[in-house]
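Excluded from the complex is one protein chain; the other protein chains are retained at their positions.
Think of it as A, B and C in the order they're written, each chain with its own count starting at 1.
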Amino acid sequence: MNKNDVAPVPPMGWNSYDYYNTMVNEDQVRANAEYMAKNLKQYGWEYVVIDIQWSDPHAGDRNADGTQYIPFSRFCIDEYSRQIPAPNRFPSSEGGKGFKPLADYIHSLGLKFGIHIMRGIPRFAAHEHLAIKTNDGSKATADMVANPYSVSRWNPDMYGVDYKRPYAQDYYDSIFELYADWGVDFVKVDDICNTNMYPHNPYSAEKEVEMMAKAIENSGRSMVLSLSPGPAVIEKAHHYENFANMWRITDDFWDDWKLLKAMFERCEVWQKHTGDGNWPDCDMLPMNRLGWGWAAPGTPEEKRGWYSKFTKEETRTMITLWSIFRAPLMIGTDLPQLDDFNLSLLTNEEILAMDKCPNQAEQLSSSCHDDVVVWRNITDDGHAYYAYFNISEEKQTVTMNVDESVKGAVIRDLWQRKDLGEEVTFTLEPHACRAFKI
Amino acid sequence: MNKNDVAPVPPMGWNSYDYYNTMVNEDQVRANAEYMAKNLKQYGWEYVVIDIQWSDPHAGDRNADGTQYIPFSRFCIDEYSRQIPAPNRFPSSEGGKGFKPLADYIHSLGLKFGIHIMRGIPRFAAHEHLAIKTNDGSKATADMVANPYSVSRWNPDMYGVDYKRPYAQDYYDSIFELYADWGVDFVKVDDICNTNMYPHNPYSAEKEVEMMAKAIENSGRSMVLSLSPGPAVIEKAHHYENFANMWRITDDFWDDWKLLKAMFERCEVWQKHTGDGNWPDCDMLPMNRLGWGWAAPGTPEEKRGWYSKFTKEETRTMITLWSIFRAPLMIGTDLPQLDDFNLSLLTNEEILAMDKCPNQAEQLSSSCHDDVVVWRNITDDGHAYYAYFNISEEKQTVTMNVDESVKGAVIRDLWQRKDLGEEVTFTLEPHACRAFKI
Amino acid sequence: MNKNDVAPVPPMGWNSYDYYNTMVNEDQVRANAEYMAKNLKQYGWEYVVIDIQWSDPHAGDRNADGTQYIPFSRFCIDEYSRQIPAPNRFPSSEGGKGFKPLADYIHSLGLKFGIHIMRGIPRFAAHEHLAIKTNDGSKATADMVANPYSVSRWNPDMYGVDYKRPYAQDYYDSIFELYADWGVDFVKVDDICNTNMYPHNPYSAEKEVEMMAKAIENSGRSMVLSLSPGPAVIEKAHHYENFANMWRITDDFWDDWKLLKAMFERCEVWQKHTGDGNWPDCDMLPMNRLGWGWAAPGTPEEKRGWYSKFTKEETRTMITLWSIFRAPLMIGTDLPQLDDFNLSLLTNEEILAMDKCPNQAEQLSSSCHDDVVVWRNITDDGHAYYAYFNISEEKQTVTMNVDESVKGAVIRDLWQRKDLGEEVTFTLEPHACRAFKI
Partner (left out) sequence: MNKNDVAPVPPMGWNSYDYYNTMVNEDQVRANAEYMAKNLKQYGWEYVVIDIQWSDPHAGDRNADGTQYIPFSRFCIDEYSRQIPAPNRFPSSEGGKGFKPLADYIHSLGLKFGIHIMRGIPRFAAHEHLAIKTNDGSKATADMVANPYSVSRWNPDMYGVDYKRPYAQDYYDSIFELYADWGVDFVKVDDICNTNMYPHNPYSAEKEVEMMAKAIENSGRSMVLSLSPGPAVIEKAHHYENFANMWRITDDFWDDWKLLKAMFERCEVWQKHTGDGNWPDCDMLPMNRLGWGWAAPGTPEEKRGWYSKFTKEETRTMITLWSIFRAPLMIGTDLPQLDDFNLSLLTNEEILAMDKCPNQAEQLSSSCHDDVVVWRNITDDGHAYYAYFNISEEKQTVTMNVDESVKGAVIRDLWQRKDLGEEVTFTLEPHACRAFKI
């Protein structure tokens, strides 16, 4: 099993976090999956990913004090200290069935199923010396593999697992075996790509990545391994590439131009590292309605969150950059509420085709700090994609200067979906972009 | 109650750590106390301090794998999540009597009793939602005050206490109330003076210092508050001075010339901060036999540790610097094994008098990096102390150049205990020192 | 000669920088000196200090491109590579007389005369191998003492002087000899207290401080040695104290509440380092009209700069903090333009008396981050000063809680200049202060 085969092109799908925070439940997941199956699947969207805290029965309550994560919570685990879905939020998991029924349903829609986990082992399992599953049936307990000094800076649930301990690999084998049983296709692991508790050693959990990669292989089931949060450490690119499929190249991304502008810098740095099952990850696409799960009780956002603060041009710029860079595309919103404009962006096959392009794109402009950032992807069949982004605050005029190999060919505008003349000069408003195929 | 009154001069005593590590037991403490009462008390030595891990019944076993602290250990606590002595190691504590019987015994010898604690609350108490004592009798549990993100970089036992939580002060009140009941005179708190897990915020536990200072006041019993480990953060000097009596100005100190040389730098920096119940702390005096508690099973050190690697001159330099700087003097060794040379250093009243001097000493040399470092303390009664230290690797010749106010007076050599002429020129071997009263 | 004798109390005076930038000329200096002699001298104000670039004939032109310092300028030097005043700006210096005539005039007014210098030696003198003066009359040139790697991050004129070179001390002797000849009483040396070009070694020029201190001694004339810019490095306090009289504890200070608020933090840190000729320096008092020398041609500020952006309460808070902390008081403005309000602040002897107090003040509040910061200075004659500062953004109510030694005495309000009752409760507006003598 080659870990790269599971993701021949950048994964496309939906993730619960940007709209639901820690609060998503089974009905909501099903509704999003059904919407995807009906409206998006034909364009390549396929992963349905449940983000953080699905094992915590209390995470579904709107929390008056604004604490995103609940310290010292007794979330649900099985007899081997493995997290299982909270049955009050995921009723089909009742009776030890875990996510299997929900995964089966999602598979029945022709889609794939993903979950989020924190790296490590539940802290309370370590302190209470609870059992873990071992490969040879020996008795072992959580304290035997947990590292009391390896904690997250932002989530209170887990201890990292110390790879030097005898049953460390067994523990990771045991959780991925469970996920394989459930039918999981995608695992987003958190507090691992950049363990920001440790500023002098931001990739401190690299051995845990290795154990997880091996556990997936040992499980016999292909699963995409996605590492979070960023920024990923560029000096460690080779390690990410050896063991994972996706790794977050920024911290959490939201609907804020400053963050979108900064992504050009990250894409410049990582441009030589896309392809062959390796997809540097620009995080979810925050679109349409967002943030319902963060709303304080009694606020207007408690109803439907807020509408993305990106302008239409900025949203288009985001999707175009992710696509030509060949980032994973994970929609961050509540899909059933999608409006026509946002839906149209997600169903433009000509744009999405860039994301599935087998060759690596490259930034042509000399620096991601130029006013107009230019990206190109030359395909094997004699075509080329070009995208132009105005990241300045002034209007910019651009004259296309295309590669010899495609000179003279018809220029196709991918957002307008129409053919243009041979050479094109155009004006870009601030934060706007144009994308072409030639 | 003024917190400074408890320590009018730098505290002097013995600490179990340098010889016993985490392994000291009641018999050994008693033997050291008895030795002190008999041989050292008349020179001002009075504190008997039990260092780290006294609540852990397993810390007394020689640990084959070399782990100093035992992860996920279930150490002894009472019904309010307060650590109590492990009865297998401190038999007199049996039946909930805590350290009271041992403290009583030490008091009966005319000495004072001290203990070490880690800041915070037992991690397992937080995860198991165990009870804590509140001032108004409300029910509360450890998870309500513990901060899951506040951990030590080197000890796995505790979570910091979040001062913003309703019962945080109550928890600290409850433990110091217990210590007051036991008759504790000195509390060395660890992982607090420099919380080195957090390089960008090394005094991250400052609010816990405030809570402890208040808890001592609330307890009604005077106790020296000593903060560890260092290096203390000089920018926070005012805060230490407001709430504590001692704070460690270096990381752990051992019998190594490099560390002793570095102490001159630390003393230069802190010289304006001694006095009035405030005693920047240079750590224990590692002397004679050391490190028995670190010895791996089967090694020669298992018997009696090792003999201090300091030369005689270096040991003298250490005691002289600590004394003229007016640092606390806490002996790190097993007292009953003291040899004549080391005992003689600890019983030289003329040297120890510098430590008890009411005025602040000052470094006269322009920099702690000079070859010969000079310190002076002018007393109110028309005398002056001078100490000269050769911290270079070459022999140095020194001609004394004394203050106008004492010019012409007899010069007394404090180590040789004899009077010299009026003006003195002498040679200092590398790492050697001379100390004078004029 | 004891370098501390020159400044028994914190120096008080005027500095040209805040109003004139690099552009001040002789007439303007004389006008300020005359104003001081007439209106301020009786309150203790005495130093008249010409700040940066007085040797540059072109620094007096309003510079269209906004460059404060002129790269590769051929400023005026004498035959020994020593800077001399530009005669076009300081006509009395014509004919090699240097600042002597101006100093004489200022002395004739009963005032003292100060100048600013950059540490080091003119870069062009080093590159052209120009002569320097040596103590034994040997021929030597600037390149023999200049360090080509020691430059300023913000001024292009000088190279640092390498103390390891044979004639390094001679060079510094030669310039201070010249200043002594002129009658200079105060030298503010720049790019030396914190050499911020070198982030890993911010006190990289410490050996130059030593050479300058020695050069002052060698000159036979007492001169205040003032080091700039800050922040001074607290770990190096002992060195500053050994060789200088003043050292800047912040970067440049201006009329901005954020900077004023930050000064409370700096004063807390440095509070044990005032007195005995050592005066941690909070920088000039920016008041009334400011910044004329920075105005671009054709802007309104070209006429009279701008009026201080501090509110009246903030200006009062500034003067109160500087005074109770015992900082040097150097007025930053054009004195002849002073309005009544600002003049009244500078002529309140009851406030200024705090600055001249022989004892050290201390911050009583536990942290400079408290809402109300409290300082106290207990005098030897049974009185005490108290100052209360509201550094928060909300109104605060304060009840005075005074020292036992002064309990029951009359409380004098220093700004209102009236006696109050025994115990006082009062309200402080945001950024406001009260100062009392008891």
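What we mean here is this: a contact is a pair of C-beta atoms (placed from the backbone, for glycine too) under 8 Å apart; a residue touches a chain by one contact, two chains touch by 3 or more.
Keep in mind it's a predicted model, so treat the numbers as computed, not measured.
Remark: the absent chain touches shown chains A, C in the intact complex. Within the set C:Arg123, C:Lys188, C:His239 or C:Arg326, the residue that contacts the chain not displayed is C:Arg123. Contact with the undisplayed chain is limited, among A:Ala31, A:Ile234 or A:Ala296, to A:Ile234. Taking the complete complex into account, A:Phe243 is the one of A:Trp54, A:Tyr69, A:Phe243 or A:Trp322 that touches the chain left out.
Of the listed positions C:Gly96, C:Pro148, C:Pro166 or C:Pro336, the one in contact with the omitted chain in the full complex is C:Pro148.
Which of A:Val269, A:Leu343 or A:Val372 touches the hidden chain is settled by the complete complex: it is A:Val269. Contact between chain A and the absent chain runs through residues 210, 234-235, 237-239, 242-243, 268-269, 271-273, 363, 366-368. Not every partner is drawn; the one left out touches chain C at residues 71-72, 123-124, 126-129, 143, 146-149, 151, 153-154, 156, 197, 199-200.
The rule is short, and it goes like this: only the chains that are shown with their structure count from here on.
For chain C, the chain with the farthest CA centroid is A. We define each chain's centre as the mean of its Cα atoms; on that basis chain A and chain C are separated by 56 Å.
One finds 42 Å separating the Cα centroids of chain B and chain C. Annotation for chain A: no residues touch two or more other chains.
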